[in-house]
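Down below is the structure, laid out as structure tokens.
Missing here: one protein chain of the complex. Every other protein chain is in place.
Take a look at chain A:
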Amino acid sequence: MHVFGLIDGNSFYCSCQRAFEPRLKHAPVVVLSNNDGCAIARTHEAKAAGIRMGDPWHLARKRPESAHVAWYSSNYALYADMSRRMYQVLSERVPAVEPYFIGEMFLDLSNPPGDLYQRCSRLRQDVLKHAKIPTCVGWGPTKTIAKLTNGLAKAHPELNGLCDLTDNAVRQHWYARTSIDEVWGIGRQTTQKLQEMGIRAVADFVTLDAKSVRQMLTVVGGRVQAELRGQSCLPLLDVSGQRKSIASTRTFGRLLTEWHEIREAIAHYASRAAEKLREDNLEAAHLSVLIQTNPHNGDPWYARNIAITIEPTSDTRDLVQHATKLGRAIWLSGYRYFKAGVILTDLRPAGTQGLMFSGRPPEKSATAMLALDVINARFGSGTLRTASTGQERTWSPRQAILSPRYTTRLEEIAIARSW
């Protein structure tokens, strides 16, 4: 029989912060979104202090209950490395691991057969000991069940972080007590549709006629139902495949009105996207740029998106030039801009297509980009960059309370006193 597991870091971002700061062990910890906007990860102590998901920092920090909360800007360099550690610990112990999200991984637990409770308990211990991340593990005959099971392990502390739904009778017990909106793949609209029909618990949903589920919720909904019934439809996915797009999109550190500022930001995003392309040895043949105002602050709404097909390239200079030209075409004065982005699609392996119109000899471009990447790898990202990305960069995201990048920068590693 197939067994899928899902292992998920408990408040993953907060756990990464805790791994290097013992004083946070029992403290309420909150990690903020890009730009220190709102709460995106909370420890259970922070939840108990009344911090909700999406709470804006500038309001939440002033509440008296928040007095002891440790707030952090999101430190994605740290979280990515901790996620890498988690994946590696699991890969050494499980035949196949699919990183579904940064702190969340599907496991193939079908082989070897044996006591899964003991095995998953061991995995949890090892991830905690090696990668410093506390987790919950759920498992069952399908990915959808594994995901649901993990949610149960999280929500019910009496399960000690482990939950097994391989047994149908046990599943029925939980299905009767679990709301349909907890199911992976059932969104808000579907939930509403089902609730209007009087379907609230997972148990109600799995007993519906399969054909009418497919009619109502398309093949996708039908698959969710089949998976909940124990028929595996979704295999473990392989991430080693080539990426389909590269996006570099950010909200600005403050609202921007002037074109020259927005141009700098767009040039910067294009440069980052170009670096990611070269990391994977790819070129892009399609580029789009977006800019928009803030949908939440009452400003007039303006959002535009523009795209062109380009000669395949990964040269920062080409991509910056294309992106800023496109950005200029959609920028209008009089708006306060909140966000911009550069998205590269139609990716292909570098050098597969001869260029017809390029003004830049490919060998020279490759040499220049190699030099750029080597310098930035050694002296830090952005050391050498195009002048168009600006000097002051006052649009950079706010990261007022960023912790050190403990595992990726030598000058920022943790300090321990001896005595």
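Odds and ends about this structure:
Note that a residue touches a chain if its C-beta (ideal position, glycine included) is under 8 Å from a C-beta of that chain, and two chains touch if they have at least 3 such contacts; residues count from 1.
The working rule: contacts and distances are computed from a predicted model.
UniProt records the chain missing from this view under the protein name "Peptidase S24/S26A/S26B/S26C domain-containing protein", selected from "histidine kinase", "ATPase", "Na+/H+ antiporter subunit D" or "Peptidase S24/S26A/S26B/S26C domain-containing protein". Of the options A:K47, A:R85 or A:K276, the residue whose C-beta touches the omitted chain is A:R85.
For the chain missing from the display, the contacting residue among A:M53, A:V220, A:A400 or A:I413 is A:I413, taking the whole complex into account. Contact with the omitted chain, checked across A:A46, A:A60, A:A131 or A:V213, is made by A:A131.
Contacts to the hidden chain, counted on chain A, fall at residues 22-23, 25, 84-86, 88-89, 129-132, 406-407, 410, 413-419.
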